[in-house]
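All protein chains but one are shown in place.
Moving on, here comes chain A:
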Amino acid sequence: MLRILKPGLQTSLQDGGRMGWMQYGIARGGAADPVAMRLANSLLRNPAGHPCLEVTLTGPELEFTADLSIAICGARFALTHNGCSVDNNCVIQIRKGDVLQFGPLQSGARAYLAFAAEPQLAAVFDSFSTYLQAGFGGVRGRSLRAGDQIPLQNCRREKSRQLADGYQLKYTGRPQLRVIDGAEAGLFARDQRELFYRTAYRVSPQSNRMGIRLQGDTLNTEGLPQMTSSGLCPGTVQIPPDGQPIISFVEGQTIGGYPRLAHVISADQHLLAQLKPRDKLDFQRVDLETAVRILCDKTALLARLDTQS
């Protein structure tokens, strides 16, 4: 059993998400940073999309009622285990009654706590992930509250080890995100496209798992034809009439009606999860072939992780 003493800002159960439901308006959801989730799971020899706690900006305080191993990857918090400081990116051995506390955030925005155990909960549409916007999945369809308990079964001990250096991600708070042209990029005036690539956008505090709202120079969308709504995927950068870009994210709407200027390449989308309000970011344009090559490279790098364990 995992007991929530303090919930943190937005702590929720997440996994690899749901596939095949976008036609009904259900986004894939799951971990906002599937790379960090995967790294944490790999330390415990879990499957890549094994359910984890996604911890956002302000972390929780947790008590465990069983012996098991856990691991934390992604954003760095000042972590204490029974009052002693512990690190990200390594196996942490937990004994019954131990308390884990997430202190101040040091870098990134979302950490993933993986456990060598299985949550004893009902899956919704074949996934344990919490769909926060629509209120289903995970623990009662919402982020965790003080007093919540997650029953765990098949608790295991894994041998102590660390993530290899090459896999220890650092978040600068000023990422460069690679994008390809969106489906309507050609409809924007050339100077507006140039402005988009020149602007250092700031992350609005109104960002969430549904979308990352950006603040910066206003893009002019006048003269663009009114669009009929069509399929929308995570990573797509839409420009609403107010001219401030919105990046669709893991719980994003499946159909959108604003012009799509750009698309954050799949390989870089996990970095969106580590953006805090007021972080800045830059866009760098690449072509489709480059986008896919980078994704294949990152996928191969992560696949090697599994052969090492």
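Methods note: a contact is a pair of C-beta atoms (placed from the backbone, for glycine too) under 8 Å apart; a residue touches a chain by one contact, two chains touch by 3 or more; residues count from 1.
Just so we're on the same page, contacts and distances are computed from a predicted model.
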item: Chain excluded from display, named as in UniProt, from "5-oxoprolinase subunit PxpB", "Cysteine desulfurase", "ABC transporter permease" or "Spermidine/putrescine import ATP-binding protein PotA"; value: "5-oxoprolinase subunit PxpB"
item: Residue among A:S85, A:N154, A:Q226 or A:T307 that touches the chain left out of view; value: A:Q226
item: Residue touching the undisplayed chain, where the options are A:L9, A:A78, A:A146 or A:I255; value: A:I255
item: Selected residue (touches chain absent from view) among A:M210, A:I239, A:L272 or A:L305; value: A:M210
item: Candidate in contact with the missing chain, chosen from A:A114, A:I265 or A:L281; value: A:I265
item: On chain A, residues whose C-beta touches the chain left out of the figure; value: 19-26, 122, 124-125, 131, 133-137, 180-183, 206, 210-211, 226, 228-231, 233, 235-236, 240-242, 253-257, 260, 263, 265-266, 288, 291-292, 295-296, 299
